[in-house]
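Heads up, this is only part of the complex; the chains shown haven't been moved.
Order as written gives the chain letters A and B; numbering starts at 1 within each chain.
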Amino acid sequence: MTESNDSLQRLAKLDYRQMYNHDFLLTWEKTVQELQAVFTVADILGAMREKNISPRIFDSGLAISVFRDNSTRTRFSFASASNLLGLTVQDLDEGKSQIAHGETIRETSNMISFMADVIGIRDDMYIGKGNAYMRQVAAAVQEGFDDGVLQQRPTLVNLQCDIDHPTQSMADLLHLIHHFGGVEQLKGKKIAMSWAYSPSYGKPLSVPQGIIGLMTRMGMEVSLAYPEGYDLMEDVEEIAGKNAAASGGKFSKTHSMAEAFQDADIVYPKSWASYAAMERRTAMYGEGDFNGIKALEAELLAENAKHKDWECTEAMMKNTRGGKGLYLHCLPADISGVSCQQGEVAASVFDRYRAPLYKQAGYKPYIIAAMIFLSKVKNPVQTLESLINANVKRSYTFSGR
Amino acid sequence: MTESNDSLQRLAKLDYRQMYNHDFLLTWEKTVQELQAVFTVADILGAMREKNISPRIFDSGLAISVFRDNSTRTRFSFASASNLLGLTVQDLDEGKSQIAHGETIRETSNMISFMADVIGIRDDMYIGKGNAYMRQVAAAVQEGFDDGVLQQRPTLVNLQCDIDHPTQSMADLLHLIHHFGGVEQLKGKKIAMSWAYSPSYGKPLSVPQGIIGLMTRMGMEVSLAYPEGYDLMEDVEEIAGKNAAASGGKFSKTHSMAEAFQDADIVYPKSWASYAAMERRTAMYGEGDFNGIKALEAELLAENAKHKDWECTEAMMKNTRGGKGLYLHCLPADISGVSCQQGEVAASVFDRYRAPLYKQAGYKPYIIAAMIFLSKVKNPVQTLESLINANVKRSYTFSGR
């Protein structure tokens, strides 16, 4: 566990005291040192598991999940992280609950939290809703804790909202740290966060927003590219700009994929809906105007189809630094000729980066576990040391005891 | 753990030997001492968890849940209780099973029980069905155990049936014990179990039935109020009368909410369907007469609407003892102006009692855990002492070891 010793020493020098008992909702609400603490703990937990040392810190306790949108990767990552730490996932399936009775969020939040240590929420479908919902839940359980209703204050982890997707962007960044050999190596690297064509409609904005909001913290040069009309939330673009200024990085926008890709060290071509369209959709949803939503969908697909040239082809990849930029995607990607006729990325590009892409996804369970760990453990360094010394086997084998 | 020492001494004096390996189906099948054992163990488990002492008694084992009606509170309470004791919940989702093949209850009960320590069932939709179903399951697993099919005989916990809702009424009563400072303080206290108007249809009778069947055990004065036609099951009313006679309490009925509220120490205003209507509905269901059920629903909503004055308003609350009666509800309540236009309770009344209401709900996980504990542990006092001495941390922290 020599790497872990190094990591523990690094962790000991960081200031992350504010993470204890606090939620993880937006990366830009955290200090750079706090983000580094998450990466460091994620790496330590990964190394421990690799060495068959169990980092279980709970003998019992629930991790509540609320998925208001479909999920495979994040669902399994949350389940993996919770399980690794000793928590049991209890999913709040709003279809099987009594919530339809008109129950308030305040009430439900308390009712599910009597033995909850963590609540993970995905709510990414409607602009202005998801993050707001998470904050309502957070306020409700805080009130419940203050009133003596709850023995413990469950901490929230944002598993994707309308604004940010922190477990994704943090996993992406940890991948970059490993790929380039350290967070300090990222300074000055250029990343192209680019829109790409997809034959599907209404993908959330939270991934590109999360990327520009996070990568600008690390002194990187972030180039955001999209066709006219596919704007992100203004607030987040503003935050990205401020972040870049503070970190010595750069944030710029362009309407050319090729320009963004030019000399890029990293490219992240991914489809999304436009903010304006998502806002219209949210309003229609609020009014129950499902015909309107259908019509909007058709309109947007037609709009998308005007930009089929926004594809991460081999030719496009040639623009990247030495033609060897690192391709990222949050998965699943729309792969031309594989999952659709024409999509975000050429099959040959995707295939070349398959193993690194899967590794990128593999950091998410550890990022989530680290977020939980830092919010639930008062003294992370000593606790990790103590767990490493205790050396309880995750998977029992005769030789192991 | 001084309170726990007192509680353990109290527990040691109670006779609850019959609870070992027995089901918990109706509160009135249990002696007062057995009920007190449940409260005492619930309090001890609560105090242990508060002090971060794990009461886990299972290294593995399943807690099967069967929810034949939607549930949030009880589902999460059952999950919390099972998890606290070390059991993993496995839900029998009858839609995803092969039960539709025409499999018998006897068979399914055994098939799911090979490693089941507990089975929790909610089946509250049809009069004459839910409790009967539970007894069929109980008989089936008993037979399986006797025949050597099952290594252990899973015990059943009634998570709400057509007759009783024991985990609810017991949590309600534990709340009263804490609120009034001891079970002996409840003698002579007046509780109004009153029907209240709701714009929804067909709420189960098991909550009011559970309340009159249980509170009459404790020497309380139970006043049951409802508009003509909203009778409960005759059998249960009879039991309530007998209980009151035996405990030195009182059981009376009235058709006036105000009369029931007069000088009441506790009020429990809650909507329910009438027994006669539920019986008609059950018959229609048996015949597959879904149009009939729809027509009945409309008829009952119209009937309900004649009694909109059965609302727990501020004016109505003034009738209670000193205007300060304790408001109870099993939640979620139909709150006027919040979850519906007009409902069971005024928003200002509900808001004033929100924190105590949530605490009331918070006892349910511990009540369920105590029921499981007393049915699965042969020697509860020594086991609890041993767990307290072992002092395994529920949530690991460095300082904790």
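In this text, a residue touches a chain if its C-beta (ideal position, glycine included) is under 8 Å from a C-beta of that chain, and two chains touch if they have at least 3 such contacts.
What you see is a predicted model; the values in this text were computed from it and never measured.
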| item | value |
| --- | --- |
| Whole-assembly copy number, given 2 chains displayed | 3 |
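We take it that only the chains that are shown with their structure count from here on.
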| item | value |
| --- | --- |
| Euclidean distance of C-alpha centroids - subunit A vs subunit B, Å | 40 |
| Contact footprint of subunit A on subunit B as seen in their complex | 49-50, 54, 56, 67, 70-73, 75-77, 79-80, 83-86, 88-89, 200, 331-332, 334, 338-340, 355, 358-359, 361-362, 364-365, 392-399, 401 |
| Complex interface listing, subunit A residues touching subunit B | 56-62, 88, 90, 92, 96-104, 107-108, 110-112, 114-115, 117, 144, 147-152, 376-379, 382-383, 386-387 |
